[in-house]
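A single protein chain has been omitted from the complex, and every remaining protein chain is retained in its original position.
On to chain A.
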Amino acid sequence: MRRFVLIAIPYVWLLALFLVPFLIVLKISLSDIALARPPYTPQLDFAAGWEGLKSFFSELDFENFTFLTTDDLYWKAYLSSLKIAAISTFLTLLVGYPVAYAMARAPEEWRPTLLMLVILPFWTSFLIRVYSWMGILSNEGVLNQVLLWLGIIDTPLHIMNTTTAVYIGVVYTYLPFMILPIYSALEKLDGSLLEAAEDLGCSRLEAFWLVTWPLSRNGIIAGCFLVFIPTIGEFVIPSLLGGSDTLMIGKVLWEEFFSNRDWPVASAVAVVLLLILIIPIILFQRNEQKQREAEG
């Protein structure tokens, strides 16, 4: 009985906070837009009994999903989101790996402090941090003023409201998610493995490529997924830092909901986004499981 309760708790949690909302969204995506409140039809009317239920289901259709294929805005936004997510994941890896490596190689007494510094930004609001990037990147921002003052540039760099600003924002925001799993993989690395590699004829660089890199691979994969998955659906960063040419599905979704008030289409966009995300999420879970098996 106790075991049943223990298992039931997470399932009830998932049911209430994931499956039920998803089913509601799915239902809306199959509905039609209506000038009403809520702005879609049909509504489920339990008072009408069996007949009402039948007519309710007969009114649901895939119209909104077909609509997504007719306007090329949507698939372009999906593709562009995938591209931006992929590139920012790569950039985050490029920045995050050396940081994680340096942290893992730092003297042991420093490591908790360094870890703390990585996690510290989470203590302030994400929104405020993205806004402060506006203050840094804008034409009159801190970055341009410093560069102008140093005489490196004559005219302000136009970074704000471009895709570059989005990359900067994403890399900054998701960097800890890349650093932490890589750090935990590198920290576990036994130093004698590198000595053994050197002893067997490796240079330092070869030892890195043949031992350190493959042994941190699980951390790299985990970090990449942790950055890639949320970035695809990212909405705040592109809408605050990106320009009109930065096309991301999160932004399209927001506009469908709040500007067009077309809840059914917005829900369809969300359902498709979820289906796209399920693939990397499953791959991520597999990687985690494989890692656990290798350790166990």
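Methods note: a residue touches a chain if its C-beta (ideal position, glycine included) is under 8 Å from a C-beta of that chain, and two chains touch if they have at least 3 such contacts; residues count from 1.
Just so we're on the same page, contacts and distances are computed from a predicted model.
Peer 1: Of the candidate names "Gas vesicle structural protein", "Spermidine/putrescine import ATP-binding protein PotA", "NADH-quinone oxidoreductase subunit J" or "ATP synthase subunit a", which one corresponds to the UniProt protein name of the undepicted chain?
Peer 2: In UniProt, the chain excluded from the picture bears the name "Spermidine/putrescine import ATP-binding protein PotA".
Peer 1: Among A:L215, A:L240 or A:L283, choose the residue that contacts the chain missing from this document, as touch is defined above.
Peer 2: A:L215
Peer 1: Among A:L30, A:A197, A:V252 or A:V271, which one is in touch with the chain left out?
Peer 2: Result: among the candidates, A:A197 touches the missing chain.
Peer 1: Would you mind spotting which of A:M1, A:I152, A:L275 or A:A294 touches the chain that isn't drawn?
Peer 2: Of these options, the touching residue for the absent chain is A:A294.
Peer 1: Can you name the residues of chain A that touch the chain not displayed here?
Peer 2: Given the touch definition above, chain A has residues 190, 192-193, 195-203, 206, 210-211, 214-215, 217, 294 touching the missing chain.
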